[in-house]
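What you see is the complex with one protein chain gone and the rest in place.
Note that the chains are named A and B in the order they appear, and that numbering of residues resets to 1 at the start of each chain.
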Amino acid sequence: MDVTVKIKRYNPDAERPQVEWQEYPISIDENATVLDALIMIREEVDGTLSLRCSCRSSICGSCAMRINGHAGLACKTKASESIDAAGIILVEPAGVMPTVKDLVVNFDLFWQKIEEVEPYLKPEVPEPEAEYIASNESMLHLSGVTACIMCGACVSDCTVLEVDPTFLGPAALAKAYRFTADPRDGDANGVSRDRLAKLGMPSGMWDCTRCNECVQACPKGVAPMDRIMAMRDQAIEAGFNNNNGARHTEAFTESVGHTGRLDELRLPMQSVGMTNISALMGFMPVGWRALTHGKLPPLIHKNVEDVETIRRLFRKLDN
Amino acid sequence: MLEHEVLIVGAGLAGMRAAIAARAGGANAAIISKVHPVRSHSSAAQGGINAALTDRGDDWEDHAYDTIKGSDYLGDQDAIEVMCRSAGQSLIDMEHMGVTFNRDEEGKLGTRAFGGQRRARTFFVGDFTGQALLHVMFEQLIKSGVQRYEEWFVTSLIIEEGQIAGVTALEIRTGKLHAIRAKSVIFCTGGCGRLFEPSTNALIVTGDGMALAYNAGAKVMDMEMVQYHPTTISGSGVLLSEAARGEGAYLRDKNGERFMEKYAPNMMELASRDVVSRSEQTEINAGNGVNGCVLLDCTHLGEKLIMEKLSQIRELGIDLTGKDMIKEPVPIRPGMHYLMGGIKTDIDGQTNLPGVYAAGECANVSVHGGNRLGANSLLDTIVFGERSGAHAAYFARGQSYINVNENEVVAREEHRLQGMLDRPDNGDRWGKIRLAMGDSMNRNVAVFRDKEGIEETIHELQELKTRYGGVPVHNKGKVFNTDLIFALELGFMLDCAEAIAVSALERKESRGAQFRIDYPSRDDENWLKHIVVSQGEVGPELSNLPVTITKWTPEERKY
Partner (left out) sequence: MKYAFYPGCVSQGGAPELYPAAQMICQRLGIELEEIRAWTCCGAGVMQEKNQLFGDTLNARTLAKAEQLGMTIMTICSTCQGVMGQANKRMQDPGYLSEVNSYLAEESLEYKGTAEIKHLLWILIEDYGLENLAPYITRSLGNLRIAPFYGCYIVRPTEALGIEEHPERQTSLETLIKSIGAVLVDFAGKTRCCGFPILTINEKNSMAMVGKHTSEAKDLGADAMVTPCPLCHLNLDGFQPKASKQIQRPIDLPILHLPQLIGLAMGISPGELGLKKHIISTTPLELKLGAGSR
């Protein structure tokens, strides 16, 4: 199979280092992965190409990069499924993290965030002599999160990190969930109050914009965003709901639960807190513009026709 | 000058465990690794970790017996006793650290059956136990505060007056060469799978530490004992865990027969790995295979079990062969997987060079002898990683740093590396030489060997070593120069390959993983001993060491 691998290169040792695209027309096996193609290029065509790779079997996490604009593991991406109409596979280094050389990026930011969430078990009760007793169900659930191989694909494509490097990010937050959901971490009931309190601070769990890039990018099915959502729930359960994110979620749910539809006018105000005068004042310009353009949601919010059924369901299912 | 009392080279399971133990022992410890610790090859271990828990009614002596028999009686029984006796506590320690082991209905640690053991004592996390343990160990390493040199490649050992004084290391990200002084060095650099082609091993497994220690005068032992894993994917060589067979999968020939009936009527697919690999290869050679493979059949295990316990290898099967093991058998064949041999150590990881230790796959205590049981490797790394780290810390307390002229050492090494960069561009690329070595080893020093074949490989290796001297390095830069690193690794691999081949030639019998067509039987009278190789003036020098026997008399090995 003939393909052209188009790689974004960067050589810091050059006299005037700059980003440039280089095309490598090669012939590879039908079943080859993108990594097979890159290894062949560096072994047989161009020894100056730098990339990280090791296991070839989606477990070491070294070869995360952007293929055709989206992050993934090169060893898990089939070359035949990555070719565009012109027979080209576009390969670039992972996003968000600065490029060191070619496809190698600087992972310092990634590891700094992982370390920030104190990524080791912190039981608050005395250790038993033998193993902790824990259900297989709880361990299987955690294994779905510990499946994370720290490849950085989620961080690469995170839309929040793209504009705000202070955000903890999907990998660190998923790692944090791995502990908040571990029955051995935290108090006797397995509730990790300290962690939940810290993770609810600005740039933490509430800053996720729910865009699903990390879920899409993750090659191991960890679904970081889903873990962040689950952690938000844990935080609310543990009583940490004095923040806009928690208020937003609760107000939204209450609105739909009581009327069947979303009261768009009141939601922003309930999110910031109805007594938060300064924030409410901040809405005035936007509110005024909306009013003068005929876009202000109705003052009187109507219930749906069968609202009683909705309310009954809400009462039954509200947790 | 950078200096540490205990310097651990390699940050896989053994290395990280050693670092934590050294630190706990009060030493100023540091760990150096050519990749980030979580990229280490320990992550590729799939099946599980063995331990005999007495509160389950299991007995560590049973585990020891299974291990000794599995080793085909080449394992040192005192070392095996140490490992099996410590296993229970090591396992609980890992669980306390946070590993998310599978559980039984009572919420206690759950087990699965595994090769060569008469009782299920393999504890596991799905089919990615290695990755699970590695990441937890890394979490503990972060917690311990041990200094980490991540993506630093050790290029040479600094030896002063016959004593280890430290290492020189290339900081891969910048290309800067450093010298680090150390009172003791622990090699935890893993095996050397890449000198065979194909292999289950990751690209980074190139025998660096083994070669460095060997060239500095350390003895390596049982190098001929190379494990071919029965179930590897054709082409890439990627591993499909023994756990599949542990959960009940069958091996079938082209006619759908479970051929293991002929070779191991009792344990069938769960006989020891060397037995299963030889059986498969025999069937394939006799024309009973399919495209050079036999079939791993998991279709009768059911979707639920596979998704719960074998999810990773199912993905690998789909990604790399296009076959979903829930619905159809997956073609597999024996592939090079593990080196039982390695740097000879005592039960505290000490080598014959004072201050130099080794643990994990690069070491040979020996607990695996002629064949390693599945799920004993993870145990080996943790038990002997801990013992080495603790002992090195104790050793370092009584030592002073040796004087090292930093500038001179660094300049000399820089000059050597520059010499490689300055070579003419027309020599054979490193990849070509590695492939030639890998082919040769896989042809003649694999499952079935004979004198002519091994000698042919020894000859080919000599030739490759000569050509190696002219391998060009096309990347002349400083930053992340992998081309230079691969050229250095190839040198290490060639040294290991030579030690393996001469050992295979020397042992004129079949035992464990070594099967000589010209000497097909086991010969305890002449060969119940370890083959030791040292780097001599003009090449490898062979000697022997006795096998330590405590309680278990060698007997015929049948499964």
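Convention: contacts are C-beta pairs under 8 Å (C-beta built on N, C-alpha and C of every residue); 3 or more make two chains touch, one makes a residue touch a chain.
None of the values given here were measured: they were computed from a predicted structure.
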{"item": "Displayed partners of the chain not shown (whole complex)", "value": "A"}
{"item": "Given A:97, A:145 or A:160, the one touching the chain that is not displayed", "value": "A:160"}
{"item": "Candidate in contact with the missing chain, chosen from A:170, A:219 or A:268", "value": "A:268"}
{"item": "Interface residues of chain A (partner: the chain not displayed)", "value": "69, 159-160, 162-164, 167, 202, 206-213, 215-216, 229, 232-233, 236, 243-245, 248-250, 252-253, 255-257, 260-262, 264-265, 268, 271-272, 285-286, 289-290, 293-295, 297-298, 304-306, 309-310, 312-314, 316-319"}
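Heads up, the rule we're going with is that only the chains that are shown with their structure count from here on.
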{"item": "Separation of mean Cα positions, chain B and chain A [Å, integer]", "value": "35"}
{"item": "Complex contacts: residues of chain B adjacent to chain A", "value": "35-36, 38-41, 43-44, 55, 92, 95-98, 100-110, 125-126, 128, 131-132, 135, 139-140, 142-143, 173, 202-204, 235-236, 238-239, 308, 312, 315-316, 319-320, 322, 429-431, 473-475, 477-483"}
{"item": "Touching residues on chain A, where the partner in the complex is chain B", "value": "11-13, 31, 33, 39, 42-44, 46-48, 50-62, 76, 78, 100-102, 104, 106-107, 111, 115, 119-121, 127, 129-136, 139-140, 142-143, 146-150, 182, 184-185"}
